[in-house]
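Every protein chain except one is present and positioned as in the full complex.
For reference, chains read A and B in written order, and residue numbers begin at 1 within each chain.
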Amino acid sequence: MELVDYLPIALLTLLGIAFAGVSLVLARVLAPSNPTPEKLAPYECGIVPLQEPVQRFPVKFYLVAMLFVIFDVEIIFLFLWAVRMDQFGWAGIATVVAFMLMLIETLAYAWKRGALDWNVSHRTRTRRVVAPEATIEKAA
Amino acid sequence: MGNASYLAVAFEGILLIGALVVLLVAVVAGRSRAVWAPIAGASFLLAALAGVLQWIEVENGGGGMFFSAQNLQVIKSPMVVLDGFSAMASIVLGLVGFTAMLGSWDLVAKVGKRSAEFVALSLLAFAGLHMMAATPNLVVIFIGLETASISFYVLAGFIRADVKSDESALKYFLLGSLASALFLYGIALTFAATGSLTIYGVNSIRDFFSETVVSDPGILLVGMALMLVGLMFKISAAPFHQWAPDVYQGAPSGAVGLMAAGVKIAGFAALGRIFVGGFISQIDTWGPIVAVIAALSMVIGTTMALVQTDMKRLVAYSGVAHSGYLLLTLLAGVEGMSAMWFYLATYPFMIVGTFAIISTVSGPTSTSSPIEAMRGLSRRSPEMGWLLAIFMFGMSGMPFFAGFVGKILAFIAAGDAGYIWLVVVATLTTVIGFAFYLRVVATVFSGEDDDTTMIDPTLSSRFAVVIGATVTVVFGIVPWILIDVVRDALPL
Partner (left out) sequence: MTLTISWFLILAAALFSIGVAGVLIRRNALVMFMSIELMLNSVNLTFVAVSRELGLIEGQVAALFVMVVAAAEVTIGLAIIVAVFRRKASANVDELAELRG
């Protein structure tokens, strides 16, 4: 493959960078700038923030998201079979059905263990306080 | 081919079906641990039986290579190989898995409704371990390695109430994934240099060596080195051993025996398959590197074990030294394979038995087990005390125990290959090693009446320990029974 074939992609990349850069520069030049400490605060009215807000780890949908990733990627194996489906015949179909049954069984197990029920798992999790000793130490 | 092609994958098939049945029972019937015990035990024993059938088939000349789908011309390279090597791996992994599962049963009884996962993961892990021994395809070896490794990461962090267990799992995961990635890049570079992912068959890596000139020896050299490093990580050979003591100490005592024994067997089986089966013509290139790693493992493992105060760390460092002794057998090439299988058929039973005792003394969910906890074990539980002494004698290489015969065979293999200096190092480290093994034995038999709480081992751990000790003693006194068998455990 010739490098010249990649010219449109390179042009598009340059165009994108140029557009973003020009927009930023124009906004900086044209917009009126009159900063005051109040304006730079996160909230212009209300109490003054004492510290940075705690970065919470959003784990609510984590379990479901991970299960999705697993089952999503496993489908790649079906792709391999589908490309040569006519050649594999009934043996291929039997293999794929067995494979799918295994996936379904693991999904059923995850379901049974409550991995898909994010409301219940969320409630049980909030009851467990995140690293209490660390929080107490920081507050003290 | 007919039946034989199914026989070649029987070990994996049986364990997979066992794991699926366990999960199915858990889904349908909820928590019923009593049902999983026979399923897990039967799976491992049936898998070992399949190994025996494979062995008979190979003895009758029925071995060979098998393809994923026989009538298709999509992929021409074989995916499964049935030879003495893979049949021996089936037998050993099946029996060690059965014994280790017995030793882990105290932990299974403790983890409540998650016990189905524990059993299923163990079964799947052993299926993956055998894949590493029974395939000529490097990518399939990688998949087997990852199946086992990922299961073991979970087992290491199984006790979520303990921060040490979490930490152990994280360390194992990060370093283990790094090793897997290095191994995989080695495969990719070998593929780039030779255009083949298979060790046997048409256009295999071996053909490549015998028929053509290596077009780019540099890339191939890097590929081989990376594969070697990746597997050395897994078998915890120095200088890639730092994870092992931490992981052994932090993981729940009940699960370590399973992990440690399984990875040792399969790691060396994969080393044998790749380097003795595939790269044997390059032995002058990788031999000296393996020799240096072996020497480092023996020296570092032995010296570090001398200063340990934790039983699990001590066994981990002794495992580093044992990796060194096992590496000696690789240096002899095909002639060394029988010595390797003798070692692999006896040493894992000692690991499993030792960890079953640690799990009994310190509790199956414990994450540390000081050697002092063993004080007076000979009175608190006479059978456990005596059997721990047997395992320590076995590991140290005392005559009339299996470890002695294994070491002698390994030394002979290295001597035949011309590495006399390595044999000298190995002999010296063995002698030094007696110090810490005997220290444990002394602790077991010492202590007057400071602690007389009796320990009552469960039936399952009793069985595990007795099986382990039987193997250690029987093959130490009449080793020729096993030597005659492993003589045929050769790669194709």
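Assume contacts are C-beta pairs under 8 Å (C-beta built on N, C-alpha and C of every residue); 3 or more make two chains touch, one makes a residue touch a chain.
Predicted model only: the values in this text are computed from it and were never measured.
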Touch criterion as defined above, residue of B:28, B:56, B:174 or B:442 at the omitted chain: B:174
Per the touch definition above, residue among B:185, B:434 or B:463 touching the missing chain: B:185
Residue in contact with the excluded chain [from B:18, B:51, B:64 or B:250]: B:250
Missing-chain contacts mapped onto chain B: 74-75, 77, 139, 142-143, 146, 150, 153-154, 157, 160, 163-164, 166-171, 173-174, 177-178, 180-182, 184-185, 187-189, 191-192, 195, 197, 242, 245-246, 249-250, 313
For chain A, residues in touch with the removed chain: 1-3, 6, 57, 59, 62, 66-67, 69-70, 72-74, 76-77, 79-80, 128, 130-131, 134-135
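Please note the rule applied: only the chains that are shown with their structure count from here on.
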Chain B residues within the chain A interface of the complex: 20, 23-24, 26-27, 69, 72, 74, 113, 116
Residues of chain A touching chain B in the complex: 84, 87-88, 91-92, 102, 105-106, 108-109, 112-113
